[in-house]
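All protein chains but one are shown in place.
Labels for the chains are A and B, by order of writing; each one numbers its residues from 1.
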Amino acid sequence: MDDLIVKTVTKLIIPFIQLYGIFVILHGHLSPGGGFAGGAIIGASFILLTLAFGIEYTKSILSAKVTERVEIGGVIWYIFIGLIGIAISGVFLGNRVAGFPMGTFGSVISGGMISLITIGIGLKVASTMISLFHHIIEED
Amino acid sequence: MSNLSTIIDNINYIGAFTLFIIGLYTVLTHSNLLKRVIGVNIMETAVFLFFVSIGYIRGANAPIINPEVGDTFFVNPLPSAMILTGIVVAVSITAYGLSLLIRLYKDYGTLELDEIIKKEEIANE
Partner (left out) sequence: MKNYLILITLTLLLIVLVSSLNEMPVMGDIASPAYNEVAEYYINNTQEDTNITNIISAIITDYRAFDTLGETTVLFTSITAVVSVLGFSIKDKKE
């Protein structure tokens, strides 16, 4: 793939795609979206980078080791938050009973553990999309 | 006349049924395995459309509470939340199927089911 137009447009558009993905993840508890949608958007931005610049370039930015670590870390982060609930209140993934700060209704910081879990899901889904795509296309 | 209004009222259900039949036709008639994976994806989309349409309530809002308005007339949020699981499973199944297809293509050099069976028969003899 050596197309000047594709490469230039990709360079221009990728920061906006990733910013939108981060917005969707961080506002997952206030507006439509959430961890799965935002993670898919961020993963799609890296897939676009792979399609335009080739797999070696993307791996020099985000190696397979990093995506695997983030992927495992997402699940462990999720379980860790659930275990906090067990330690404090005896309820797995407890939210209000476990004493997470609730914040004000309708603002970004609200809902206790929900935004933390959404960030974990977003990282997990994004890294899964990237590493699935890389594993599938890198075989000749 | 009542038949026509029934069709118009349930147009999402009819669309889901038609999509399901199109996907099933793709799976049954094509011998290219990649096209069969695409057919399975179309069938999954039909099931998602059907399930989400069950939760639709006429005239209701999207299930996001507006603190200033404070109305409580929302569509059913449960099917939308459950279909998220279905989408994740669909992505996983597609990825696994595609990886199996890559192995098949490496071993046989083709994705046509007829040719794969023919090569297998020749190898057995």
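In the analysis below, contacts are C-beta pairs under 8 Å (C-beta built on N, C-alpha and C of every residue); 3 or more make two chains touch, one makes a residue touch a chain.
Everything quoted here is computed from the prediction, not taken from an experiment.
Among the chains on display, the ones the left-out chain touches in the entire complex are A, B. Across the interface with the omitted chain, chain B contributes residues 6, 9-14, 17-18, 20-21, 24-25, 28-29, 53-59, 63-67, 72, 74, 76-81, 84-85, 88-89, 91-93, 95-96, 99-100, 102-103.
Residues of chain A that touch the chain left out of the display are 28-32, 34-35, 59, 63-65, 71-72, 74-75, 78-79, 82, 92-93, 95-96, 102-103, 105-106, 110-114, 117-118, 121, 124-125, 128, 131-132, 135-136, 138-139.
In this text, only the chains that are shown with their structure count from here on.
Annotation: 24 Å between the Cα-based centres of chain A and chain B. On the chain A side of its complex with chain B, the touching residues are 30-32, 36, 105-106, 132, 135-136, 139. Against chain A, in their complex, chain B makes its touches with residues 62, 64, 67, 84, 87-88, 95, 98-99, 102, 106.
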